[in-house]
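One structure is given below, represented as structure tokens, and several questions about it will come after.
Missing here is one protein chain; the remaining ones are kept as they sit in the complex.
Right after this comes subunit A.
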Amino acid sequence: MAARPDRAPPGDPLTPRVVRVLKRRRDAPRTVTLDIAADDATAFQPGQFNMLTAFGVGEVPISLSGDPADTNRRVHTIRAVGPVSSALARLAPGDALGLRGPFGSGWPMAAAHGHDVVLIAGGLGLAPLRPALYRLLAERQRYGTIALLYGTRSPDEILFRRELAAWQRRHDIRIGVTVDHAPSDWTGHVGVVTRLIPGLALDPANTLAFVCGPEVMMRFTIAALKEAGLGDAAIHLSLERNMKCAVGLCGHCQFGPVFVCRDGPVLCHDRLGGLLGLKEL
């Protein structure tokens, strides 16, 4: 099952703390990664998210995309799609923003001990999976084979490019990258990420899958994983819904019986009972 903190952290959960940007990197068009100075030493679990406030503009949930072992900084990868995310993506080193969190459930890192793990990311879905990968690699001996499959729109949209290249050079992890549309100089895979799954020859009895991406991508990925023999209990998803409070009080992020902010964002597929197949739920 997805890991979940036992209880709420102390303090007022609805009031942001003021934090500062340490570093800003541009990862892809409209997409930046901010390193934010941590104001406490609280550890986060891979898969959790924070609520980030651009003062005077608003607040959005953004997953933590950095190394969970680094307690000095909170790393967030942000795509400028609306007024708040655009204001956050414009922040420069030294600028202030508001932060609440971390919130929600994490990837089941401990439950994966002794198992093979495959991470499957679509687009910006790579961001909440990166902390899991850092943890898997930091504790490499605890896990079986590790693979990351990553699909995105085009080569210039590829996130964390240098790190991906470094991971590709390692022998203890398999990396597959594919794009939907490619220019003529692209020599990698073209097509949806699910097409890379059969090539992994997964051991269905001993594999956990961590999946994050657009909902349509996750639906097809679930089908492909089940085709490969994985059961619902082996498939973990990070869901996305509109969120306001992040603490289960505002009602926005409901997905059937689930509050995505509180019960998720990481949920085991066996808990969703096929609800992902319903339109407009």
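Simple rule for what comes next: a residue touches a chain if its C-beta (ideal position, glycine included) is under 8 Å from a C-beta of that chain, and two chains touch if they have at least 3 such contacts; residues count from 1.
The rule we apply is simple: contacts and distances are computed from a predicted model.
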Given the options "4Fe-4S dicluster domain-containing protein", "Butyryl-CoA dehydrogenase", "3-oxoacyl-[acyl-carrier-protein] synthase-1" or "PadR family transcriptional regulator", which would UniProt use as the protein name of the unshown chain?
"4Fe-4S dicluster domain-containing protein"
Out of A:91, A:193, A:247 or A:267, which is the one that touches the chain we can't see?
A:247
Contact footprint on subunit A, counting only the chain that is left out
7-8, 12-18, 53, 55-59, 79, 81-82, 85, 96, 98, 240-242, 244-245, 247-252, 254, 256-257, 259, 262, 278-281
